[in-house]
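Of the protein chains in this complex, one is absent; all others appear in place.
Presenting chain A:
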Amino acid sequence: MSQPTGPASQGHAHKQPAPPPEAMPEAMPEAMDVTLAINGSRKTLRVAPWTSLLDALRLHLDLTGTKKGCDHGQCGACTVLVDGRRINSCLTLAVMAEGRTVTTIEGLASGDALHPLQEAFVEQDAFQCGYCTPGQICSAVGLLEEGHAKSDDDIRELMSGNLCRCGAYPNIVAAIRQVMDAQPSAKDGGAP
């Protein structure tokens, strides 16, 4: 895996112009070692301070299930669980996640057994193109863990940080509802 050499090596979805040379610090800040517990295994990677957690997952760890949509925290495609809580990985630096436990879409299934939410998304046809789906599912895992949703309206409100441009919203709500109803303990804050 190549190491970033500067801002230009960052994600391609939202290109920023390279800063003019006179604006650069005299010495480029050192890359830093970061150790993360990712999907059950401990990984140490060397990243520049400005590498987002999203780019670290996709570019350094080949975990490309987590998607880059807007790269500005507006679409939710990059949603992952850090220490069990759903966050936007595009608005977190990899170095800020040092020592944390990160779960991505790749870490939800147990072997060939899909996570109940993955099963429910398939059963309810809760996607069309699929680009937002990893973020939707990780967000839904977080939602059930939080335990604040009691109704379909609650699900809609608490999933509003995940956009689906195909408009699969009704089926996404149905999939989450299916898992919520099957596991009432989740409503009390238990793990799904």
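What we mean here is this: a residue touches a chain if its C-beta (ideal position, glycine included) is under 8 Å from a C-beta of that chain, and two chains touch if they have at least 3 such contacts; residues count from 1.
Assume contacts and distances are computed from a predicted model.
Only one chain is not pictured, and the protein name UniProt records for it, out of "Phenylacetate-CoA oxygenase", "Urea ABC transporter permease subunit UrtB", "FAD-binding molybdopterin dehydrogenase" or "Fe-S cluster assembly ATPase SufC", is "FAD-binding molybdopterin dehydrogenase". Here one chain is not drawn; of A:76, A:116 or A:134, the residue touching it is A:76.
Across A:92, A:124 or A:171, the residue that sits in touch with the chain not pictured is A:92.
Along chain A, the points of touch with the absent chain fall at residues 6-7, 10, 14, 16-17, 19, 23-25, 28-30, 32, 48-50, 52, 71-73, 76, 79, 85-88, 91-93, 95-96, 98, 139, 142-143, 146, 148, 156-162.
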